[in-house]
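Take a look at the following structure, please.
Taken from a larger complex, these chains appear in their original positions, while the remainder are omitted.
So that you can tell them apart, the chains are marked A and B in the order they are listed, and the count of residues begins at 1 in each.
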Amino acid sequence: MTLLEREVYRENQADLLSRYRRVRHETELLADPLSPEDMQLQSMPDASPSKWHLAHTSWFFETFILRSSLPGYRVFDSDYHELFNSYYNSLGTPFSRPHRGMLSRPDLESVFAYRQAVDGAMDELLADHPVGDSLQSLITLGLNHEQQHQELLLTDIKHAFSISPLFPAYSETVQEPEDEDVLAPAAMTWLDVAGGNYAIGSEGDHFFFDNESPAHRQLLQDFQIASRLVTNREFLEFIEDGGYRDPRLWLSDGWALVKSGQREMPLYWQWRDGRWMQFTLGGLQPLIEDEPVCHLNFYEADAFATWAGKRLPTEFEWEVAACQLRQPDQLARANLLEKRQFRPLPAVSGQNQFLGDLWEWTSSAYLPYPGFRASADAVGEYNGKFMCNQKVLRGGSCVTPADHIRMTYRNFFYPHQAWQFTGIRLAGDPV
Amino acid sequence: MTLLEREVYRENQADLLSRYRRVRHETELLADPLSPEDMQLQSMPDASPSKWHLAHTSWFFETFILRSSLPGYRVFDSDYHELFNSYYNSLGTPFSRPHRGMLSRPDLESVFAYRQAVDGAMDELLADHPVGDSLQSLITLGLNHEQQHQELLLTDIKHAFSISPLFPAYSETVQEPEDEDVLAPAAMTWLDVAGGNYAIGSEGDHFFFDNESPAHRQLLQDFQIASRLVTNREFLEFIEDGGYRDPRLWLSDGWALVKSGQREMPLYWQWRDGRWMQFTLGGLQPLIEDEPVCHLNFYEADAFATWAGKRLPTEFEWEVAACQLRQPDQLARANLLEKRQFRPLPAVSGQNQFLGDLWEWTSSAYLPYPGFRASADAVGEYNGKFMCNQKVLRGGSCVTPADHIRMTYRNFFYPHQAWQFTGIRLAGDPV
């Protein structure tokens, strides 16, 4: 059963329209601190310009919904079909990814006009036409897709800004806490989870991505999992203990990266004038030791766990533990995008950080769940074709929207990548 | 429990010595058709010169056994410690892998002298000294290690020879079968396996690699699996149907490889003078359509399966099916190294090809089994540090020694690699 075939939560169309407006507006709020020049930046092939994110998310609604489902809809600009196609080969050859930053035309104004035109048409569709289940599914998918790009917009501009010697701040509100003591993190404790055949993945009438399905069972053994994320202080111990110089701690591919000189500290760290600094969305700031360590690649997370005599959890262990420890107000309290912190925060007592703060590397390879089949149409390219060479991350980060994340949510990146807000939760086998 | 801590099958020392002699002799037999110049060749960083294989396997016995366990043993040449260390960082910095082909010194004669010296010392050790369990384990590991290099010696020289316009033959016995009709392969049928909690991996008193343990259970769903490997004829249909031109069939990383122009047919295939040719260990020969298709990378195997409306099996499905279909004389009948065919053969009736012919790509990432821990000493680098970015292959090939392969054996290569004897077995979900 593919993403579009299944039953979805039937929403009142007015509610869907209101959600559409809210999500689309949020994207524009996030772009607000950026100049036209900022939004043009592409600092590496993995990242995209902010302007491109603004356009591509609109392209998604135009391409998958308006073209086929709004009677009389006229395409805004036929050139955009190629320019703002990300990777849907079924729809033609997408414009070269590493060159997205070369698209000065259309200019920002035109891209906002494009957004407006698409929003007007979506308004018309949702206000004036009865929208069936599969179309609702597609619109909901489009909104979740837009939320993914909200997060990418922030991680991509962070990377671009990090290259400038000016270290521009995206947001002045990302400040060093005045009184560190208040924020002293809770101690790391160990939670025991018993083995068994556990339910994994999503099913039913709420939204979830196809890669979270089919819901199925996984046989787990007894395991332990940590009560919070690893902190900068703890990671500094690893560094000072020679962690980056000891090959026995590293996976072979990770060690090759270290030896090639490409990694000797987390991304965005700098040793400057006798102290550790960290580039943040608030500019270059002193490292806060009680904050969770972030912008690690998978190899670093794994090496740290080995050094600590522990391991990373599998994605199934993570999901089972996170569900068992779920708290009623967890989502509301979690450090997610709506908090506008734009950085992970020290764990306060009673918080387990499963949701928000940082995406947590798991030891699991990103693979299809048993029985998974991508849908045969273009939307089928959404997730399935990436199920090779990547690792699963769980839990969302400080720049993930709260109504986007779930305990079953599977994010995925290559093991060498560190420009997302990524961190470490330790796990282990029972003693 | 690591490789060296566990109980192993206690062998009579005389039997072990006799096995030692047999395995070591086999390596030299395999090197016999090669000249000193041939044995110097290194055609890519993934491959090693034959001479290096001859030396490194001896280095293994010297380093892990003789140095510590044979009283009075004198190291053959202290320079060899660095030169013939493959990747054991715990033992010092190994000589640069991509430059192994630059070691004209020691010359071949010296390497054979090295083998002789090690063999003499091992003889002495096994004939004159009581050898405890853990030392027996290490010697057995060394023999299995040598068998792995026997296979690599053949795949590496095949790759090196493939670069020469002379297309040298390693063995004249690798001939085109005279009467193709005799070899018409059995039809592909589908075997149904019921789901359940299955035992996976090895335990007990016979030899197995640490990555096959701990033995544990995996929960599987019902599945189907094919009765034989995919043939060249079947793969040609994929090509002729535009398989290499249709992005919808490919994983994203595989399609990137195809688009970059690096793959448009299996490795070693050539279209020449109006017909398909294939470079084999017997030189350049016409493609035999009924033979299993080989030298595919994982992406090609996966794309073929998608095109066929099927999928690759997981390594657990493979193991369960292979064990269920095990036949009493299977190992003896399988096309393994001892048959000296040096190529896969068409499946004859009654043979399921689970063992021998070709390593079969599974959809499983190469990951540790639950509870796996590499041993803390240098031997711990053997398998564990490669458990990232690679795929599991199962079943052995036409160049795998018969007493080396097992149903639980886990081989692993990167998805882009194709110079091993690799092939496809299809699987699917129940209809």
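Here, a residue touches a chain if its C-beta (ideal position, glycine included) is under 8 Å from a C-beta of that chain, and two chains touch if they have at least 3 such contacts.
What you are looking at is a predicted structure, and each value in this text was computed from that prediction instead of being measured.
Of the identical chains making up the complex in this file, 2 are positioned in the shown model, whereas the full set numbers 4.
The rule we apply is simple: only the chains that are shown with their structure count from here on.
Mean C-alpha position of chain A lies 38 Å from that of chain B.
Of all residues in chain B, only 87, 89-90, 197, 216-221, 247-248, 250-255, 298-299, 302, 363-365, 367-368, 370-371, 380-381, 385-389, 415, 429 touch chain A in the complex they form.
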